[in-house]
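Omission of a single protein chain aside, the complex is shown with its protein chains in their original locations.
Moving on to subunit A:
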Amino acid sequence: MMIATVFKTSTPGTNSLMSTSSFDQADIISTVEFNYSGDLLATGDKGGRVVIFQREQESKNRPHHRGEYNVYSTFQSHEPEFDYLKSLEIEEKINKIRWLPQQNAAHFLLSTNDKTIKLWKISERDKRAEGYNLKEEDGRFRDPVRITTLRVPVLKPMDLMVEASPRRIFANAHTYHINSISVNSDYETYLSADDLRINLWHLEITDRSFNIVDIKPANMEELTEVITAAECHPHQCNVFAYSSSKGTIRLCDMRAGALCDQHSKFFEEPEDPSNRSFFSEIISSISDVKFSHNGRYMMTRDYLSVKVWDVNMETRPLETYQVHEYLRSKLCSLYENDCIFDKFECCWNGSDSAIMTGSYNNFFRMFDRNTKRDITLEASRESSKPRAILKPRKVCTGGKRKKDEISVDSLDFNKKILHTAWHPKENIIAVAATNNLYIFQDKVN
């Protein structure tokens, strides 16, 4: 399962020769998402911009460029806002992007910041009309008196122009910060989740949403748990799951009632008493939850591990994969520098046979569920020249450090890979390392 070949490293808005230490904070990538076909890859950044990459079609003329991703469209999705009532600035950082399945020539995606979700339409224009009756070609209006004949405008080809326009704005429904959005399998509704509530929206209706989960206690002083992620089931449009900061997942059925405060299933793994520490609760907080494509499994990411659950078994996960167990002895330092609060995401491959998640030092990990093999790779400029083969990396935990290994204390905790995405059909992955996007592909001879 050797993933190899780098196609592109892309730093939107910055000179690629600049060192990473001097990049603009606004360029930090905050979300990565392939669309349903995998031909489009969207990234959102801290500056509120969305950049969409499109996979180049195979062509005999450029055989080496098969399947390269090039910039397709860039637009400003969210602007910083100011809430006058609270005297607070609302960050424009894009927290999540979710694509809608394609139904016509245009592409639609949902992008959200902390408070507002927007539906964007991305459409191509490659023809323009020539031969208007009332206008000259340069745009000047013709004198109607002079017009003696009528003609039908003709469509002429033009350079491809990709336009993004906001079609819906879903605002003012969240008091707390939105952490997740998820499109329902009915393709008509979607859910949005903040720290304490989950709302269900209809894609056509922007002035109202249904609150389906509310864990806010009557007395805020009793608050001990927040919602950290939520996702709709891929096939059953009445089912969704949400994870909490206490390491639990709740599966809810919307048919049960208007308010899904009562869960249908409750997933929690009992804590291993030998691993108990002051930070046990913090590291158990789930940062991401993802259903498998087949809908039978659920994957959760907590600080040190990834767990795969069977949707029908609530007592314990099916599989647990240690991402960076060597950090367990460093928890206090990681708490002090706030790294312990980093929210890593995780993703499935198209066939649900492998999972991927990020770590520190620009490392990311992939686990094969069938062979139980795992690999650590690095997304960095040095090791990622185009068409280079990635070398597996290893972190040394013991005393003797072998050549090519890196010791735990040398890890750079500023270089974290929080966002990764896997192509829905092929072995192509997108990895966001701070302000750089790396796309890797399985080498095919």
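To be clear about the criterion, contacts are C-beta pairs under 8 Å (C-beta built on N, C-alpha and C of every residue); 3 or more make two chains touch, one makes a residue touch a chain; residues count from 1.
We adopt the following convention: contacts and distances are computed from a predicted model.
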- line: By UniProt, of "SERTA domain-containing protein", "NOC4L protein", "Ubiquinone biosynthesis protein" or "Origin recognition complex subunit 3", the chain left out is "SERTA domain-containing protein"
- prompt: If the hidden chain were put back, which of A:Ser30, A:Ser111 or A:Ser285 would touch it?
  reply: A:Ser285
Message: For the chain left out of this view, which of A:Asn219, A:Ser274, A:Asn312 or A:Asn370 touches it?
response: A:Asn219
Message: In the whole complex, not just what's shown, which of A:Asn70, A:Asn133, A:Asn275 or A:Asn414 touches the removed chain?
response: A:Asn414
- request: Please give every residue of subunit A in contact with the chain that is not shown.
  value: 85-89, 172, 175-177, 195-196, 207-208, 211, 216, 218-226, 228, 245, 278-279, 281-282, 285, 329-333, 335-339, 341, 407, 409-414, 416
